[in-house]
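The complex is shown incomplete by one protein chain, all other protein chains being positioned as in the whole.
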Amino acid sequence: MSDNLTPLIELKQIKKGFPGVQALDGVSLTVYPGEIHAIIGENGAGKSTLMNILAGELQPDSGEIIFQGRPVRIPHPNVSQQLGISVVYQELALAPNLTVAENISLNTVRTSFGLEFVNRRDFAVKAKAVLSQLGMASLDLRQPVGRLTVAQQQMVEIGKAISTDVKVLILDEPNSALTKEETDHLFAVLRDLRAAGVAIIYISHRLEEVLSLSDRITVLRDGQWVETMPAESATVDRLIARMVGREVDTLFRPQGASTVQTQISFEVKELSSTALLRDLSFMVHAGEVVGVAGLPGAGKDELVECCFGLRPYTGAIEVKGQPVRLTEPDQAIKHGLALIPADRRGTGAMLVLSVQDNIVAANLSQVSRAGLLQRPAIRAVGQQYVQQLDIRIAGLTQAMGTLSGGNQQKVILARGLATQPAVLILHEPTRGIDVGAKAEIYAILQQLAAEGVAILIVSSELPELIGQCDRILVMYQGAFTGEFDRDDAAEEPILACAMGQSTHLETT
Amino acid sequence: MVKDVQMTPTTSPISEKIKNLFLARETGVLVALIVMAIFLSLATPAFLSVRNLLNVGRQVSLLGIMSVGMTYVLISREVDLSVGSIYALVGLITGMLIVMGWGLVPALLIGLLIGAMVGFINGWLSTYGSLPSFITTLGMMSVARGAALLITNGEPVTVNEIQGADPQTLSQFYYLGQGRVFDLIPMQLLFFVIVAILGWILLSKTVFGFKIYAVGGSDKAARVSGIKVYNIKIWAFVIMGFLSGLAGILSIAFLPSGQAGRTGVGLELDVIAATIVGGASLAGGEGTILGTILGVLIIGVLRNGLILMGISAFWQETMIGAVIILAVGVDKWTRSRRGL
Amino acid sequence: MVKDVQMTPTTSPISEKIKNLFLARETGVLVALIVMAIFLSLATPAFLSVRNLLNVGRQVSLLGIMSVGMTYVLISREVDLSVGSIYALVGLITGMLIVMGWGLVPALLIGLLIGAMVGFINGWLSTYGSLPSFITTLGMMSVARGAALLITNGEPVTVNEIQGADPQTLSQFYYLGQGRVFDLIPMQLLFFVIVAILGWILLSKTVFGFKIYAVGGSDKAARVSGIKVYNIKIWAFVIMGFLSGLAGILSIAFLPSGQAGRTGVGLELDVIAATIVGGASLAGGEGTILGTILGVLIIGVLRNGLILMGISAFWQETMIGAVIILAVGVDKWTRSRRGL
Partner (left out) sequence: GSSAPAPAETQPEPETKTEEAAPTEEAAPAEEAAPTEEAMPTEEAAPTEEAAAEPDAAASGFTLNERIAEKVANGEPLMLRVSYHDVSNEFAPFIKKGVEQAAGDFDVDVEMVGPVSPDADAQIAELENLVEAGVDGLAISSVSSDALAPIIDRLLAEGIPVVTYNTDNPESNRLAFAGQDLEQSGYEAAKVLADLMNGEGDVIITTLDAAAQWSIDRETGARRGFDEYPDINVLQTVNTGTEPQEIYGSIENAMLANPTVSGILSLECCSVSPAGEYVKRNGLTGDVTVVGFDELPQTLQLIDEGVIAASLSQAPERQSYEAVRLLLDALNGQPVSDVDTGIAIIDQSNLSDYMQGN
């Protein structure tokens, strides 16, 4: 870090209010060239809002932005691009109809007059270069981005951000869907950029990562600046304490608190689907937490979809010993299943609807009588889960689309919990959720398990699986290649299985 | 571990907040309507007479009935361009049945059933058939219009005794379209009020209504929430078809003569316009019955006022377009002021 | 879209693969068109004559010119309902200027400028004015129609010598609409071909076209990439207005008599239908000029064929609707078979 240099960006007393919320309340921040500056804070602390202001997506109500010593106004993203500010958005900003190569080159056409021909060969060359830098050389450049997995899309978005001459690179939870390996690639690239004098603002909820990557760390809480500290002097516990403003007991389940019962709640027998899934069999006992690990493309998505009636399958599924045929999600819900989907904006949220409507959407029978909605009941259920999950909102009728990313995720979790399921399937359940909330969610999962709910966590975050699960299944190319009990679950052997070495395979 | 509720500091009594927010949805349109009404009552004294207001009420009734249906369709993120043709088809068939001597109830039932069925086909093609509803209903617009022409052989259908209708049935039928309750309130208006109330209850009070919003908000999210997205959308089209048919029947009961090439031509754009002016959006998930009623009234009051003021027909045409843009503009403006 | 990327390891004969992909977008519509053409040429020998095919070409030209514009608007995720009114307004004004003795070039320039300006207003209101384009252009549909009626005073505009047009200007003007190059190819068709080629180059080869797709795919993605989303959309509307005006001018140059209440009424739905049949979508981001041309041809060939086969007018109406649904259905089906 280089205190002797002039700051690249100085933010002074930035305020930004939304109806009902003061998202930023006088935040100041200084970023130097050649530093990685992490910004952390709970969900809704105002991190994305601050970055959106730098990007020109939002205008501050008051405060000053000083860029290389000059006060600037950034009325449009176009201006931030001119200044050399590049952003990887938390909610990806890609055109789904355009190809990988086209998306990566999208910000290079900004300055063109319009009538010159598009050089798609250049696009491809550049995309290829950027993607191989990120270790994604095998990605088909001609695929429309809308058909990629979330992880692939995230990589494309990062590639797009670093494909221009960038002075300030802002990454808002860039790796929430990435694997460890992909994340390592990303970090290597970031370190190179730092060495080249780029200022990097890095937002993440993964505190270990933050500690190892960044030079300085700024903590925001409730829209206010709390502290900026050098990374050397920080610890995870200290960061959490500053973020949350109190102690968080523990992230992981206490040892030996297994609640596994003998009754089998959910059983899948020889499930196959399309060309990808082959004869998958597993069971989840009441009170058991089972994890499914695997690299992107292993077929975890398809497995989740089959288990919730979103995708046709062959084979059998039993819930509490009863064979069921899941043709549609409503069947699944009726039989006591609940799903927390991974794709928050696409499959999860109904963005124009209110928070309370989103919470009760899967559980309408509980909040209605004879087909008539009971508004008080809707409010009560909404209220209950807003409290229980500590969802930060201005009011129950706030539109879902205006919530911070993490809070949206909690609302979706609330929707699943509100159906009081016997089997809860969570797909990337803590993607983009802050540590405090994560701890709360884990605690809730434990409590549910203790109450006898069978829980299936499908996740690409191995620490999460290892910390939470009684058992972990590992997938590779549509089949299970390993099964780990809680005691012998560790990152390395699981990763080995996930990459196809079925050394640890025990049973099917 | 679980904190107390952390409602944001700026809000205090939640129930009030909710009320305000709820109101706000329609405020913009309401403001536009009130401004217009004040202007008109100053500009022309005839505007505020009871009789004139009832006239306006009657004149907007059929548009209003169909716009209630369109509210459902638009909220569910679909669109229906065939409503004008369904209106013609059902009205004419019902009229023909009455002329052929059918009883009132069977004739009405057959008519409404046909409307609902055409709606069902629209819905089925737009969901299970995985075609965009713009195309299915544009196609249906021609198909239903053609069917009406074929059935009537292109000849005008006149529902009166001379053509063979039973006098008693006929007088009942006429009453539906032309009658006035207490010699004052036009039956058409009464139908509109009933449809609006039922439509409002169904949309904002029932589980079905909730599902319509959910489906329009995000069909994937709705599906994962266990909602049968396709079926809900199909129901929206069925309601639309049914209400278009009802409006068509009331139309021919009012003006006992219709013609397949002409009845209801171009109605679809009026209906969609009124609904959008009322706050619904082609992007789905948004809209209310109250808003739609206000939208319908804006268009009705505007037409009425321009005529009362003696504005020439060509200027009327120009001004109607301008006011539609203006009304939605006012709505957007008040919404953004309220941070919606 | 991507033509000559040579990078992907998974595919072997890359050029072929690319070709296939390229084809695939329009294959569905092409299949529908070919099936129809084969059927018609079997059913009625007149269909395949050069003269008839040129007729069809001429008959679809104006629709085609406007559909090229609509392709831009739909890809940018907007819609324009005012095109029929712009067509009438510009055609009639240009005709009146010629009658008033203006020279050909000034009259054309003024006309086209008016078309582009109306498009600009549509675009401005739909972007900076933050109104949905469905509403702005629906309003504009009335406003422009009203303006045409006011300017012409509702009287037919006839462009001939008796009315006062300069004979030489007149013959040049007529040539634009009625002329035939090499005594064979209708000028209107030539205009269509030129517009289609330029439109294709602009859309699929230039940065501007690329930006249109980006804006329609995700305006956020486009915006944060530094693209001025609003300006791009406004340009799409300006192109649309300009081309509607051009079509309107060619129309009155072809049939030298137009009437503000009739010219171009209902055209908007035809134009949108042709464009959507050709593969564009109201959801934005999708569509190609080639697809649009095929869509336009489907509708043109269908109309022509039905008349050649002597199908009654009422059946024609029904069948056109059914075939629109069917054509898009075939398209969807072939796409899903190709995994698109």
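Order of writing sets the chain letters: A, B and C. Residues in each chain are counted from 1.
We adopt the following convention: a residue touches a chain if its C-beta (ideal position, glycine included) is under 8 Å from a C-beta of that chain, and two chains touch if they have at least 3 such contacts.
Since the structure is predicted, the reported quantities are computational estimates derived from the model, not experimental observations.
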{"item": "Left-out chain, listing which of the shown chains it touches", "value": "B, C"}
{"item": "Among B:S218, B:S244, B:T288 or B:N304, the residue in touch with the chain that has been omitted", "value": "B:N304"}
{"item": "Which of C:S41, C:S130 or C:Q178 contacts the chain that the document leaves out", "value": "C:Q178"}
{"item": "Options C:N55, C:S130, C:Q172 or C:S204, residue touching the unrepresented chain", "value": "C:N55"}
{"item": "Which residue of B:G103, B:P156 or B:G179 touches the chain not shown here", "value": "B:P156"}
{"item": "Where the missing chain touches chain B, by residue", "value": "44, 46, 49, 51-52, 55, 58-59, 62, 149, 152, 154-156, 158, 160, 162, 178, 251, 254-257, 259-263, 265-266, 303-304, 307-308, 310, 313-314, 316-317"}
{"item": "Residues of chain C in contact with the chain not shown", "value": "44, 46, 51-52, 55, 59, 62, 145-146, 149, 153-156, 158, 160, 162-163, 178, 251, 254-267, 303-304, 307-310, 313"}
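We take it that only the chains that are shown with their structure count from here on.
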{"item": "Distance from the mean Cα position of chain C to that of chain B, given in whole angstrom", "value": "31"}
{"item": "Shared interface positions of chain A, touching two or more other chains", "value": "none"}
{"item": "Complex contacts: residues of chain C adjacent to chain B", "value": "81, 125, 129-132, 134-136, 138-147, 149-150, 154, 266, 269, 272-273, 276-277, 281-282, 313-325, 328-329, 332, 336"}
{"item": "In the complex with chain B, residue positions of chain A that touch it", "value": "18-22, 249, 308, 310, 328-330, 332-334, 339, 341, 343, 346-353, 357-358, 361-362, 364-365, 368, 371-373, 383, 386-388, 390, 392-397, 415, 439-440, 443"}
{"item": "Residues of chain B that touch chain A when the two form their complex", "value": "1-11, 14, 17-18, 21-22, 205-211, 213-214, 216-218, 220-228, 283-286, 338-339"}
